[in-house]
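To start, the structure itself, in structure tokens.
Only one protein chain is missing from this complex, and each of the others stays in its spot.
This part shows chain A:
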Amino acid sequence: MQIKESSTIYDVIIVGSGAGGGMATKVLSEAGLKVAVVEAGPFFDPKNPEQITQLKWPYESPRRGASTTRAFGEYDAAYGGWHIDGEPYTQKNGSKFSWFRSRMLGGRTNHWGRISLRFSERDFKHKDVDGLGENWPIGYEDVRPYYDKVDKLIGVFGSKEGLENEPDGFFLPAPKPRLHELYYIDSAKKSNIPVIPSRMSMVTKKINEDRGVCFYCGQCGRSCQIYADFSAGSCLIFPAQKNGGQIDLFVNAMVREVTTNEEGKATGVVYINKEDRKEYGLKGKIVVLAASACSTARILLNSKSKQHPAGLGNSSEVVGKYLHDSTGGGMTGFIPDLMNRKTYNEDGVGGMHVYTPWWLDNKKLDFARGYHIEIWGGLGMPSYGFGFNPNALNEFLGEKVGGYGNVLREDVKKYYGAMIGFAGRGESIAMESNYCEIDPNKVDEFGIPVLRFNYQWSDHERLQAKHMQETFEELIHNMGGHVLGDIPGKDKDYGLLNPGEIIHEVGTTRMGNDPKTSVVNKYEQLHDADNVFIVDAGPFVSQADKNPTWTILALAWRTSDYIIDQLKKQNI
């Protein structure tokens, strides 16, 4: 074999360096284990002057922030996107799954929204409520101690509210609402919709000596150079290195497969070094997969052997199945009362200061699960696209649209900050028929067979999107505002976004007690190979109307503790 093997045998090889991989790296290395972290993208440190985009002005770039090279604008921190040259994926049966990948140390934690919500007991056992999907084999009390530890280690602002389905934690204090958020609070009150301070992982108050305190530039999506927001590099991997952990970081290293021995146990991984385009082997006693739900499924399915003919961990043929993303819908409103604003710095934290958790009883509704409401608006920094159709809103005031000359300057100022937007992010039902699998006809530029997606929404998600629209329209009208754009009807699934677009894809290696219907056990350990663990969102049985990251972190910590315990007992 031509694969270059390293002679080192690692205690643990961790594939991926995002939330799950970062947490495993920290906990396992601090327990004294020798760890290899294998990341498909380059090294990234938010405080590296050559990589910083935070506090840059649009005019520092000739394209003024346009999204030509990065999906969320060129100052967004993510290297990668929905489409990566040389790394295609395909679709089946007219599916439109969008797959976002960040190729960099820290992965998508460098640019994510930092909305950090705990799952509740109901979220873990929702089948008991409505008979749909599957229950998790664990409940809130299993995860709670880890949520507590994550809160204290990483920092999350919020408020104690005593809501049953929004468990409280150890919160840093929240930032005060912005002006449009005060409008939102009043509007929601009229419709009996609750609003509470957001729960997000920015450091609004000092949490340790390694992290800065938020200076309110509103640019968490660019990743914070003083480490005042959570990303896996700045908050987990770098501190673990600083604490003396034995960590070998392999970057630009694309893992192809997990290698196994005669007994079917993992022996290491094979990766392609993107720099010399050659294959390398790493040996390890334990393999922890944290490549993201879909990438981990791909690695498992591509790790075929005599012992694992359907792919590693796939004797159940469940790997790749039950893929599900959050539902997404949105609406923008023009609020005349917010015209002609006095300007001041209201950047705040990157994202909303207030939000609405799911507030209704599904028994009285025609769909199964809930959604939360995110709010945006305000006096944001102009970037490419600002001022397009500068006076389109004249239509609502019965004035002429178009023209040129200094009247445009007045129009731009008149409407600056007069918009408010809502995003609904909800729970979909995990279904066996929604899956990713290996496309037998296509490989990427590294010769690795690619994923093919099969995904259709059901009426549960469509009707939930319809409910979002009705709610958002009411909220906009409560503020005396006008809905912008057409409201998509039934033919357009009521504006329900394509699966994958919310970037909360989970469920591809789901957790369960029965090896016939699940891929990992309640400690995220493969049923089929006891020295392989999965700490990304693949093991999620259901995703709740919450963002998955805080649960990924808590479960990765719990699994890492379990690995240490099992090593001590010499069980693996």
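Everything below uses one rule, namely that contacts are C-beta pairs under 8 Å (C-beta built on N, C-alpha and C of every residue); 3 or more make two chains touch, one makes a residue touch a chain; residues count from 1.
By definition in this document, contacts and distances are computed from a predicted model.
Q: Tell me the UniProt name of the left-out chain, picking from "ABC transporter permease", "TonB-dependent Receptor Plug Domain", "Taurine import ATP-binding protein TauB" or "Gluconate 2-dehydrogenase subunit 3 family protein".
A: According to UniProt, the chain not displayed is called "Gluconate 2-dehydrogenase subunit 3 family protein".
Q: May I ask which residue of A:E121, A:D347, A:E474 or A:D561 touches the chain that does not appear here?
A: The missing chain is touched by A:D347.
Q: Considering the complete complex, identify which of A:S6, A:S61 or A:N498 is in touch with the unshown chain.
A: A:S61
Q: Among A:T25, A:T53, A:S315 or A:S560, which residue is in contact with the omitted chain in the full complex?
A: A:T53
Q: By the contact definition given up top, give the residues of chain A that touch the hidden chain.
A: Those residues of chain A that touch the unshown chain are 42, 47, 49-53, 55-66, 68-69, 74-75, 79, 148, 152, 155, 157, 159-160, 168-179, 182-183, 185-186, 197, 204-208, 212-213, 215-219, 222, 225-226, 337-338, 341-349, 379-390, 400-406, 408-409, 412-413, 416.
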